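These notes concern the structure reproduced below.
Note that this is a trimmed complex: some chains were dropped, and none of the rest were shifted.
We call the chains A, B, C and D, going by the order they appear; numbering starts again at 1 in every chain.
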């Protein structure tokens, strides 16, 4: 009734408690038709709980949920027009793949030929035609995952919910399936809400990412915005691998401009884009390892000298660890330009690429 | 019609509630109802038939001055302690032995389990024989030349309750073993490996690591054993009928005897009320802790 | 008409006896549906009572002759047989008369006694005494005197099975034999607690003390195992009811030659008139009620009585029957009965509750030497004081 | 010689290698561990088998031999008559057709009782584990306490209940009684089993649109065969061997086999035929024993799934 038009899923003031434990707190979220939303956050932040609320598998304590403009807060899961893929696949072990796919349809009493048609289509999209007569135990992890997706697919629903569908797989398989899901979304144009705690998945798949922590959505934005302009220190630290470097220090007003100072390190912030009116005080300075350069000329707005401590080759790139203002600091360089341990190097970066956070509240300045 | 308002909680999970009606009726009508009925009539002087002729606490007074009841309680405590400890220990030991990847596991398991299938009406008699000093084990051993050997647990008042446990263990440990074996098989293989790498001897691994991990199994087992202990009846009847004298009487037998032999329902009900009361005091708080909390 | 009859007579001889009843009943054009439940009254009685109170009564049921069904009668669940009794002149034919008294409540007759089982027997193994080198005793006192010799020969003087009813019964027999019939009635009929605490009963307890010392090495539970000890000469004697005779017969032993039976322990030759009786629950079905009457008549029919009691090894409840086929010991019993030396049995005198308490006491007394005679007598007197 | 040749390439590089251990660690059959292990097992097995031995031996002896009182001696003269008698001619009152008389009654009682009690308990367990509703815990705790109530105490209340609902004396009444008394332990077993199954399967089925019964019948049931085997074993043993309820709540024409067994064994007066008693007991126990044998492996597995998690 109050859901905005064009929104597919709208969550209003949702709260959920398990007994005395409050897991979700007056949460609001609007998902547009056909949008791909990723819920990202550390373990235990309430992602699965939120998804289960949307699916109707948990009774909400407070608030309302709309799907396609209809209030479904107290609707049964099957009446919500959703399909869900579970973290552990949750395939019915005693049924063949085909039976797994058709179960929901058979329960709903869909005609036989219609069932066959839909299974054929899903099997084709997911390339699992040769597996239809096998039981889940005889499938590899990736194949199981596809069947689980297929089970949601055949039900022809408006909203797909994915709960960490790839987290059990090894890196290679994960990468493959990520592409498949992306292509699937392109083909179907359904609304998708996808839970993960893997930021690569989040970055590659999402139209918008909701970063959650402790049952609260910290930031809801396009992946690049979240990556480049995190609203608080938690979001900044949670995204990116290797993680953003943080240096504790103070914001000072010097020489008519603002600058960051920690120990002997002084970083002028001339190019930094402040979120509001800055005031001097303790802050945290953050910059991503890939936005820092090593031994790369002097053309940087800021550069300083440091000693290499540890070198971590990662195949394609190498992570170089050193100390700035007595604090650990990492730099990502290409494998060819790797310095040696204990080598003296020059560190340079553009403060424009940095993020400044209030030391107390953690919010972006 | 869309259910936009919070529906009446009475109708949430209606099917589950409907399906639980047998359980609710059993718990509510039979167990609670039956118990209340029993308690009510324990304040009467009902004889052969239940009659509401109240006599206050007379039945309880009589109960607690009856030597047989006091002995029954004492016996139940001893028997309970013994069969609890030994069922668990022997059951676990057998399970641990069978878990050593031995040959003929199936055969051994069946041997340990078969007594569970046999009615005690007669196996009690067999145990009576076996433990009979005149023609049982004592007789055989003495016949082998060990003249001073004495083993007559069923015929010696001071140890008869221990003697009864011998047959109780014989009948009951098989099931416990199966439960334990199942529990052992559920322990993560890596725990064993970790203990081996740590150089922890097998028995210590069982004692300090595996057993604490099998808590849920022990709980299920405990409920099964404990309910068996409280209800112990035919075991005693079949072996000693409470004798020698009244040395091996147990509460359930007291209840039964006074309800049906003595035709003094009130007395039987008073005794069973006492039994139930102690069960409730022990079980209810524990059960709430164990089962009441969320998964 | 089909009539279901429940009872706890299941062993060979008992079943054969029941068959006689059934045959006689079937001959009247009705049909005896047998509902046997073994295991003594304790097992069978709750079943019978449940059936009657549960609203699904049988056509007739056995109880021990006594007060077991009192309340069922009071609750109006049992059928009044006064009419049948009057017609059959039961008051005249039933002997001893006291048997019918137990069936009479408020002047109405509710049951049919079918037999007399007496407890007052001491069974002795001739072989055992031969082995011990002492003559077979003629009464209890001689028996007690012979005990040391028996023990020396490795023989248990007195076999008393472990079950409570055996020791309790043995005491009652001692009470009637050592104390005499009057003492027995004073204690159990008049419930004279003071008398029970007195010197006369103390004498009985002294005898019971002898008995328990003599029985100390029995080490069997069942009464027939104890009887078997007598049969095989492992024990000198046993105080047990007339049903023990069956065991001797099956073992091929002859009374007088292999074993000796002493009614009233040779001291006071009386017969207690315990036994079995049939009760008839009140039925709605008129046909069945009619059949009940027929069955009641049949049970007391002289021919049935003879046939039944010969098989059962008990004594008939009417004096006007011919029992030539009876054996030695049975004849002794019949003779005593004919003399009228009868006393009522505890089933008739005491409530089951009191009986059970008595059993508990004597079970303990026989098994626990530490329980002194005085202490036991005191508890006995208390018990009698509260008896009903 | 040829052995040495074939293994030569591996050890040729260094002659010292021959000295060191290689390959699988040798396991001696008579190691101390094995002696202890099998020794204990055989001693325990002897303890468990001794009564069976006595029973079998006794059941093969004639009564005169039994009167000799040597319970361990093997029969001098093997006779199968006690078995025949126990099965087909032992008398119960007037009916002299042995255990065979009650056999079919027992089957008729056991099959529906086992089925109904398991059906009810499994649904209960499922509802408790997956559809927790308010108050369910309380009923469950009462049920657990109910497991401790001596059966005899409940005889009268149940007589009253059955009388009031008009099922007294009928087979259905007895089936209900068995279901009631089987419920506590079975519900505990099933509840724990279903609780140990992945919650997400249940959720997936809900999203797929299956309801309470749909999930139970189509998802849960096919996956819980082992625990059903356990329950069947417990119930078959319990109900088959039950005497009290069978005799209190039915009529003579539907008495179970155990009534016959009781009648054969528990005659107070008259001769005790121990050989027939033993044969009868073993015969009566055969049905549960057969169930054990058939389901031995599943038994252990099933309990594992049910009991391991809280």
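FYI, a residue touches a chain if its C-beta (ideal position, glycine included) is under 8 Å from a C-beta of that chain, and two chains touch if they have at least 3 such contacts.
Note that the coordinates shown come from a computational prediction; the quantities given were computed from them, not determined experimentally.
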What formula, in the shown labels, sums up the chain copies of the full complex?
A x2, B x1, C x1, D x1
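Following the convention adopted for this analysis, only the chains that are shown with their structure count from here on.
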Between chain A and chain B, what is the separation of their C-alpha centroids in Å?
55
Inter-centroid spacing, chain D versus chain C (mean Cα positions, whole Å)
41
Using mean CA coordinates as chain centres, what's the gap between chain B and chain D in Å?
16
Contacts with two or more other chains, residues of chain C listed in rising order
46, 53
Where chain A touches two or more other chains, by residue
none
Partner chain C, residues of chain D touching it in the complex:
67, 69, 91-96, 152, 155-156, 159, 162-163, 168-169, 247-249, 251-253, 259, 262-272
Give the list of chain D residues in touch with chain A in this complex.
198, 200-201, 203-210, 214, 218-219, 222-223
Which bits of chain D are touching chain B when the two form their complex?
37-38, 40-41, 44-45, 47-52, 54-55, 58, 69-72, 120, 123-124, 126-128, 131, 133-134, 136-137, 139-154, 156-158, 160-161, 179-180, 183-185, 187-189, 192, 195, 199, 211-213, 237, 241, 243, 258, 261-262, 265-266, 274, 277-278, 280-282, 284-285, 288-289, 292-293, 296-297, 299-304, 306-310
